[in-house]
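One protein chain is absent from this view; the other protein chains keep their places.
Moving on, here comes subunit A:
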Amino acid sequence: MSNIKYILGSFGDPDEMMHGIEKLQENNIKIHDVYTPMPIHGIEAKLGVKRSRLDIAAFFFGITGTITMLTGVYLATVVDWPINIGGKTHFALPDFIPITFELTILFCAFGLVGSYYASTHLFPGRAPRVMDLRATDDRFIIAIDAKQNTEHTKIDELLKGAGALEVKHNERKYVSYE
């Protein structure tokens, strides 16, 4: 048994990479992940990445902002320090629509981006888990776990056949660690 941990198929063209994914899947070879320098449309369906629920989260963060502002203004202008302005109602709702709207957007945006960073493990200073340094530049990388899929020569042939410019056998998972 060799020490190879991951096999990387490095493609120069997104369509060829998609073709490579199809080939591997036809042969029941499980794909660990795919790294690309740009979003590839339709790839998530192929790899079985589920639909994002961030939109639902965003809605509830937004509603939280709406409720927070209306509650806060009510407490300030009615409960805590009511001011008589020409005998008008203390809770002058039309006046509070602009700020309620702003707080809705603010909560929605921060909640959404915060959830996104949390769910994809993005935060300042996180050690990047990079398998191939060119995946953020001009290469489209398919990574295959070499321990689970033992037919290495077959994988190589499939990747080459689909148009991979290079096939790497890496003994380390992440090249970005020194």
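As a convention for this text, contacts are C-beta pairs under 8 Å (C-beta built on N, C-alpha and C of every residue); 3 or more make two chains touch, one makes a residue touch a chain; residues count from 1.
Please note the rule applied: contacts and distances are computed from a predicted model.
Participant: Missing chain's UniProt protein name, "ABC transporter permease", "Carbon-monoxide dehydrogenase small subunit", "Polysulfide reductase NrfD" or "Di-haem cytochrome, transmembrane"?
Facilitator: So, among "ABC transporter permease", "Carbon-monoxide dehydrogenase small subunit", "Polysulfide reductase NrfD" or "Di-haem cytochrome, transmembrane", the name matching the hidden chain's UniProt entry is "Polysulfide reductase NrfD".
Participant: Identify the residue among A:29, A:58, A:144 or A:162 that touches the chain left out of the display.
Facilitator: A:58
Participant: Contact with the hidden chain only, please: which subunit A residues?
Facilitator: Counting over the whole complex, subunit A touches the hidden chain at residues 12, 14-15, 18, 33-44, 47, 49, 52, 54-55, 58, 62, 72-73, 76-77, 80-81, 85, 92, 95-96, 98-99, 101-103, 105-106, 108-110, 112-113, 116-117, 119-131, 133-138, 176.
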